[in-house]
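Yeah, one chain of the complex is gone here, protein chain that is, but the others are all in their spots.
A, B and C label the chains in the order they appear, each numbered from 1.
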Amino acid sequence: MNPTIEMPTIEYATLAPLLLVFGAAIIGVLVEAFAPRYLRRSFQVPLTLLSLIGAFALVIVQVVRGDVETGPVAMGALAVDGPALFIWGVILVLSAVCVLLINDEGHFVASAASVPGSSDEEASEKAGHEHTEIYPLVLFAVGGMLMFPAANDLLTMFVGLEVMSLPLYLLCGLARRRRLLSQEASMKYFLLGAFSSAFFLYGAAMLYGYAGTVSFAGINQALAQGSLLDPLLLLGASLLGVGLLFKIGAAPFQAWKPDVYQGAPTPITALMASGTLVAAVGALLRVFWVGLGNLDWDWRPVLWVVAALTMIVGAVIAITQTDIKRMLAYSSIAHAGFLLVGVLATYDTGAGNVVSLQAILFYLLVYGVATVGAFAVVTLVRDAGGEANHLSRWAGLGKRAPILSGVFAFFLLAFAGIPLTSGFFGKYALFTAAIGSGREAGDALGAWMTGLVVVGVIASAIAAFFYVRVIVLMFFSEPVADGPTIAVPSTGTVAVIALSLLVTVGVGLFPEPVLQLANTAASSLFVR
Amino acid sequence: MTTQYLILSGLLFAIGAVGVLIRRNAIVVFMCVELMLNACNLAFVTFARQVGNLEGQIIAFFVMVVAAAEVVVGLAIIVTIFRTRRSASVDDANLLKY
Amino acid sequence: MDPVEIIQHTAGGVIGMSWLMIAFPLLGATILLVFNRYTNRWGHLLGVAMSLASFVVAVLAFVQLLGLPEAQRRQAVHLWEFIPGMVDMGLLVDPLSIAFALLITGVGSLIHIYSIGYMAHDPDRRRFFAYLNLFVAAMLLLVLADNYLALFIGWEGVGLASYLLIGFWQFKPSAAVAAKKAFVVNRVGDFGLLVGMFLIWTTFGTLAFAELKPITSENPTTLAIGLLLLLGACGKSAQLPLQSWLLDAMEGPTPVSALIHAATMVTAGVYLVVRSGAFFFPEGSGAALAVAIVGAATLLAGAIIGCAKDDIKKGLAGSTMSQIGYMMLGAGLGPVGYAFAIGHLITHGFFKADMFLGAGSVMHAMNDEVNMRKYGGLRKYMPITFATFFIGYLAIIGFPLLSGYFTKDGIIESAIHAEPVLGWLAVLGAGLTGFYMSRMVFMTFFGEKRWDKEAHPHESPAVMTVPLIVLSIGSIFLGGYLVLSNTLLLWLAPAVGRPAELPGFHPFSVPGLSTLALVAVGAAFAWFKYGRAEVPAVQPRGSFLTTFARRDLYGDALNESLIMRPGQWLTRLAVYFDNRGIDGVVNGLAAGIGGSSGRLRRLQTGFARTYALSILFGAAILTGALLLVGNI
């Protein structure tokens, strides 16, 4: 009877992947602190890779054993349900792959503190210094990414968001070449990221004021009972949305994306474009579905407009880009728009939801993999001053490096959603879910959803133009004089590209296993 | 009373947001963001009081920790860029565009 | 009396093998074209042999047909299923088709033989024979077909052969243009024939002659079909208003002009009308009247053109138009006219081929000069050519007792009987014929020499003159044989029907005598103008009427201003519209998206504070929208 302090129940087995990643990150910090400089690298790289792979193995173990939690864990802080596990798996694979890219030499500055162009910089470069802090930073970011979509209340989500973002802010500024750009990207990302998390937090505060709790289930329950017209609620929902939409780069919050993607070291761009996006979409789903599910009649039209705008803006602006990374950034914006279509397709009837959730999960996987592959190729095309990112330098690359260009072209075709690539089935699954969800909910909504799909289709057609433009440049244009060299890829990079290609081709031909997996994950739906 | 606190919180948030928009110095901009976070804290604490549970207050502590971490990261970035450019103006960092 | 029913041929014999008629020349053409220059040495001989073989089959079939009772003289020979459910490929051997077959293979063979000599020096003689063989095959298919579709294949086949042969000397731009023009103008007529077939099949569910029933009274559908077929006939037979190609077609080698543009192909229109007569052109119907009117108009037009031409071949071409006009006139008169039309067709085939080949012989002798103003007095230098040409001349103007006299007179008599106005126009035409043909003979063979210096006329070799002789013999006797005692009429009756009463031969009737008188006047006039008087070597300016005739009654000018010019404009407009209009919209759309992309990316100013502003705006809009939606 006496109030005693109870031991909190922590489901360690379920949380093992998360804990492993964070633990490894902390060990990495300790290594930085205590190990001599010449040993750090040989510690950090295996540590990072093994922890990520280990975490992935732990996820697999959970999936195989099939004892997926049916309720929140860690005292309601996290929800490790089917979709979360799937997203974890995807993030872990993608980040492990990105670590292989990061491990490739030449991407990161020898000493971030040295002023670009100074003798300092030269000296540290000569001395062969390197920032092995990168690895623990990546691990922290990945930990944040795991936490973000699995959060079951707004506080955990905020913490996850920050744990994910803060290391990335730093990582963005560590490019070896074009350091001014890198630092600028870092600062912009940091300021805007902080700015948007303030919005997120204020929105959380408003919802807390409305519902008296920050747990998603609690908020949704309050929605079921309380007034849906409360300004606190609507303000809270919208500001929360700002924070999340910023992370996935939806219009009109997309402005940071091209700048940051262009300035950041390419392996980090790859990590952001794949892992961060996956995590953010997962979080977005959880907030809008688990937390604000009962408010859907309000946010649905708004999100409709955002989705349409995002697809069009991303596709249209990408057309006139001249930098390959910047172009891929806009492409990523357009794809965020497609994912929003999927988010809109989630609807409160079980079977339909499984279909749309499955589609989103599938899309996240195939898009993430192709993205990492594409950026991996980008790292290999180099000039005297580092990567040759300007598109004009890519002219005639098909002659110089037919296989590499062919692979890149294939990734581009996957982005464009041409059949027999994985991207096609991703797009197909999303659109099917969208149209299907509309049908179940009645005709008016069906028309709106079909309309959104048509917008998406038009955006795809526009988007195809700039993907195709790169192919034209690579294959149909005459090579430029003294064109870029193709770096001899390290084993890691080769593995990354090969894996991405394998998945993109394999899923493009036989999507069924992955679809089944996504379906299994989606069937458990989000736990509340 | 809660309304007044909330209005204050809203005002602080707005001041912070406007500050981000109109100030050029990166440090000041960053401080404005901190102000916004603190506005959130105020709102949390106010609501905690109103709702009658502790969640809000706990969150405020968390936010403080996060803000502190943010300061570490942010200052590092700003200092680096200042060393490079000899300027802390956010408008000077304008190479990445279009 | 209606034509007798077509029966399916089952018995053997030559009729069953009548496809050989087509197969021989087709084989010849194929061998000559496929084996190409390897056959150069003997190609012409093969061509002649194939044509002769075809002639032999035709004769044998004719003989077999003669042996059959009248009611069985229409034998359909089934070959193969062509378009399942619509039409089969088959031949119809009946008095009409066999008459044509004999003409085609007979005259055709003669012209083949003649060409050995005429084309002896042409490096492409082998190709010439290939085309001639191709023509014979196609023409035989045209006349032997037992349905409209197969007829149409032959119809276009002869068009192709005509195209190839007119353009045989394609390196001359004029020949190339003439060939194309002939084909295109013919296609206008083919359009009529095609649409006619649509109507026939839709209305009657068949394209086979055997399954169509003779009609007694006309209805709008059959009238429409009749007029459409007439359009087709006008194209092929160079009748108004599709006459313009024939004069240009004289660009081809002369044997071609003789075979295709005089004796056979151009008469296909007459064949079509006669063949379809019972179905769509019953006696006294509107369609038949239209045929007669077209015929009468063309016979005058052709004659007028013929009066003004200095080019011997073009003069003959005008005459051909005119003579086919006679046949058309006859074909528009029902079964009585059919016999005379076909009769005239056959005799004309002889005497016109005779004269064309004669003209060719003259040209051969005169270094390919065609301008009659540079001839004169040739009769002494080329006696055989002159004699045969002169026989042809007498035949065509209707000199009593020669071939043309009987057949043409028959047409005029029948026409005056049925359609007096048209009939008297035909009489007038006969007078004009007398004039222009005499003019031609006088300018060529009589009077002073007006030759170029290099000209050394000589008689042509036997390989050319023998066909001339044979043809001129036909020109003398054939008409009398066919018309007197109605031989041809009775022979054709099973195929085209028999008139209620048989026409008699009235040599001293008013029309007959007035025709003769007018012809005499015309010939005399020509004698005074071209025989006795000196012919100026350079064409005099001439009156308005002369110019009118010289310029082919302004037919080309009319075509040019009404069709070609607007057509060119339309083409240019369409091309412009396609490039700037449709493609312009497409490219404009792309440019528009590109442009908006260029403008939109300017929003990305690079200033972090602008981005922050956009976030704030976005947040405001999002909140506003949610409040708005929430409160709806």
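Following the convention adopted for this analysis, a residue touches a chain if its C-beta (ideal position, glycine included) is under 8 Å from a C-beta of that chain, and two chains touch if they have at least 3 such contacts.
Criterion: contacts and distances are computed from a predicted model.
Entry comment: the absent subunit's protein name, as recorded by UniProt, is "NADH-quinone oxidoreductase subunit M", drawn from "Hydrogenase 4 subunit B", "Multiple sugar transport system substrate-binding protein", "4Fe-4S dicluster domain-containing protein" or "NADH-quinone oxidoreductase subunit M". Taking every chain of the complex into account, the absent chain touches A, C. Considering C:71, C:184 or C:591, the position touching the chain not shown turns out to be C:184 (whole complex). Between the chain not shown and the residues C:20, C:56 or C:194, the one that touches is C:194.
Among the residues C:205, C:383, C:400 or C:542, only C:205 touches the chain that is left out of the figure. Across C:5, C:534 or C:578, the single residue that touches the chain missing here is C:578.
Of the listed positions C:152, C:435 or C:530, the one in contact with the omitted chain in the full complex is C:152.
If you put the hidden chain back, the residue from A:39, A:113 or A:420 that touches it is A:420. Residues 33, 36, 80-86, 89, 127, 149, 152-153, 155-157, 160, 163, 167, 170-173, 175-177, 179-180, 183-184, 187-188, 190-191, 194-195, 197-199, 201-206, 213, 567, 570-572, 574-575, 578, 582-583, 586 are the ones on chain C that touch the missing chain. The chain not displayed touches chain A at residues 358, 398, 402, 413, 416, 418-420, 424-425, 428-429, 431-432, 435-436, 439, 450, 453-454, 457-458, 460-461, 464-465, 468-469, 471-472, 475-477, 510-512, 515-516, 519.
Everything that follows uses one rule, which is that only the chains that are shown with their structure count from here on.
If touching chains are joined by edges, the resulting network of the protein chains shown connects every chain directly with every other.
Chain pairs A-C and B-C differ in how many C-beta pairs are in contact, and the one with more is A-C.
Separating the CA-averaged centres of chain A and chain B is a span of 25 Å. Averaged C-alpha coordinates put the centre of chain A at 78 Å from the centre of chain C.
Taking each chain's centre as the average of its CA atoms, chain B and chain C sit 96 Å apart. Within chain C, residues 601, 604, 606, 608, 612 each touch two or more of the remaining chains.
Among all residues of chain A, those that touch two or more other chains are 187-188, 191, 195, 258-259. In the complex of the two chains, the chain A residues touching chain C come out as 187-188, 191-192, 195-196, 199, 228-229, 231, 234-235, 237-239, 241-242, 245-246, 252-253, 255-256, 258-259, 297-299, 301-302, 305-306, 313, 316-321, 462, 465. On chain B, the positions that touch chain C within their shared complex are 17, 20-22, 24, 29, 90-91, 93-98. Chain contact summary for the complex, chain C toward chain B: residues 601-602, 604-609, 612-613, 616.
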